[in-house]
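This is the structure I want to talk about, given as structure tokens.
A selection of the complex's chains, in situ.
Here the chain labels run A and B in written order, and each chain numbers its own residues starting at 1.
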Amino acid sequence: ESANVVIYGKLYPEIVYVRANGATEAGGRVSTLSSAAKAEEIDSHSEVNASNSRLGFRGTEDLGNGYKAEFQIEQVVPVDTGGGELATRDSFVGLSGGFGRVRLGNIDTVYKSLGDTLSFLGVSSGNFVSNSSILSKSALGSGKTGSFHLRAPNSVLYESPEFGGLQLHAQYATDEAKTDERNPYLQSYGIEYRNGPLYLALAHEIHTDYFGGSRNARSSVSNVTAAPGANSRDTGTRATVRYKFGSSRVEVDYAVLKYKESDGVANGFKEYEQRAYAISAEHSIGNWTIAASYARASPEDCSLVGGRACSTSGLDGAQLNLGAGYSLSKRTSLFALVSRLNNGRSARYSNLAIGKPDAGADITQAALGISHSF
Amino acid sequence: ESANVVIYGKLYPEIVYVRANGATEAGGRVSTLSSAAKAEEIDSHSEVNASNSRLGFRGTEDLGNGYKAEFQIEQVVPVDTGGGELATRDSFVGLSGGFGRVRLGNIDTVYKSLGDTLSFLGVSSGNFVSNSSILSKSALGSGKTGSFHLRAPNSVLYESPEFGGLQLHAQYATDEAKTDERNPYLQSYGIEYRNGPLYLALAHEIHTDYFGGSRNARSSVSNVTAAPGANSRDTGTRATVRYKFGSSRVEVDYAVLKYKESDGVANGFKEYEQRAYAISAEHSIGNWTIAASYARASPEDCSLVGGRACSTSGLDGAQLNLGAGYSLSKRTSLFALVSRLNNGRSARYSNLAIGKPDAGADITQAALGISHSF
């Protein structure tokens, strides 16, 4: 029976130097939506991290007539500290054929999969060099409810066949937590186009009743419990262009995130919007690969219930990543990474593996690691 | 070394429609043993469930002279949500030979293994179509302590050799939680007979100091903490007949569950008994298989310490399951399931994957899924 199963994985532990300083002074003025600043810094120290190091089991079965069944059980393996449960990464059963491909399980959203595809030296998943910290998270806080960089449990995902390079994707995921008042669920849609060196993608994701605004904003504006009748609808929209020429690859992403809530409490959260872009490039020379990326997010607008003034001042953030990798083989490489994430005085963008930055804290990280695939 | 290990598994995620309504009015009259009704219903909603989807590692070693060593490490893999730890399903080391087979580990009870064997389209394990919700659980509540559908940690299990179709099974499992007053442990015994298309089995299980009565009954009659000197002895007894003719299989199960406690508090729990039966049938036509099962439980009697009156009124339950499966291959099939579980006004039988029904609530579920073995 083992003939049906492939064991695979990738481990990429690294030694990391971390520091977060320059936090906004305690009680300093921050945007209307931000929690109060406490001037908390993170002393320079070392960590050993393992990002999304993983182990998986997968297989496919030919059903005849062009039909195919497939399964995958993949898990994060924290080789640095131990721990971790089963099926914590993309895990599913799928069926494909002339109609396309349907999968049922715990699966990365279409939105996450189609954009920010240039994985920085192959190690950006779960690593501090991921652009997602700026491109797909809220300036108000890095909590999951406000994130558009998600793996969605309880997913049904459909992918169309390819039509002349075009492919459509659609996903529905329930939170299984429907009440009389609220029904949290996720929809994620995308279209991609591939033509030789060119890759284009457009993705749109809708979070119903996730309250990504209220849950990350300062508690005094939160509608989550204060307004039992409130509902939310948060959306992310992103365009991606990637191009390969020679041994270089370049990608540009542009994203708009909107957090909207209805029937909120007086002076409560109503709407917040931010825009972000990321530019990534990778170039290979012999066994070496060098990579750089820059991501920047800016607040667009915010409003409160009843029209009270809402300031987005200081809710901007930017991140610069530089790295170099040296291939020891097709499966094994050494890598060095440096990153600087700057938070505006009200912002809490975070690429920390441990802990959270206070408002305005700027994060510096550097790492040396080894990546091994099997 | 890998030659010693077989990787195997079965994943069967499904999209489920769920609803529980008709709960007994809040404060309405229920049986003496039942917790007060609160009229709580569960709104119709959708879930993605994965039942007992699993991944396992196993192997056998020929020791010569007819002796064999074996091991199995099997775990539930919630492909719908991720999560799950190791060895959460049958996991053991065993030794077999002329004397029979002995296993040491975390193993399904003999009682569970010998009855309700006609796995509804191969997907009843952990699924809402399992008859066990009625046949092997208490009407007072679906808690583990009152269940006779258990995997027993810390088990020693012996199976005799076959004598003319007859085989004996005996299991002992300690709770490792002995105190001066209480010593919770489990014993499970069974005998099975196989002869061509016929399968007969009789099983008996004893739970010492599990307090399956007190722990599921209304708190005012509980002896668990109120009577430190109290002890309990709960038993299940079940007969099973299965017959195969042509491409049809039929099974009938009849079970008696008794919950008894001694030295309880005044007016405390003393005894509760219920009886149940289940009828299951499966029929194959080409790639199609259709299945139906019906299970029904009725209270028999109850009594309290000191002879106070004890009513079992409304502690009955019944469940009807219908399903169809379509085989895409030997390893892969699609399935559709419908189920209705009716609770008497005092009963809390449950086949919900998430949440618990209030007294009297009737549960309707329907599912579409895919089953893939590897």
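We adopt the following convention: contacts are C-beta pairs under 8 Å (C-beta built on N, C-alpha and C of every residue); 3 or more make two chains touch, one makes a residue touch a chain.
None of these values were measured; they are calculated from a predicted model.
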Query raised in the report: Total copies in the complex, given 2 are shown here: how many?
Result: 3
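The rule is short, and it goes like this: only the chains that are shown with their structure count from here on.
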Query - Parts of chain A lying in touch with chain B, wherever the complex brings them together - result: 1-2, 4-5, 7, 57, 59, 61, 63-64, 67, 69, 71, 73, 85-89, 91-93, 95, 104-106, 151, 153-156, 173-174, 176, 178-180, 183
Query - Residues of chain B touching chain A in the complex - result: 2, 5-9, 11-15, 43, 45-48, 50, 55, 75-86, 328-329, 331-332, 354, 369-370, 372, 374
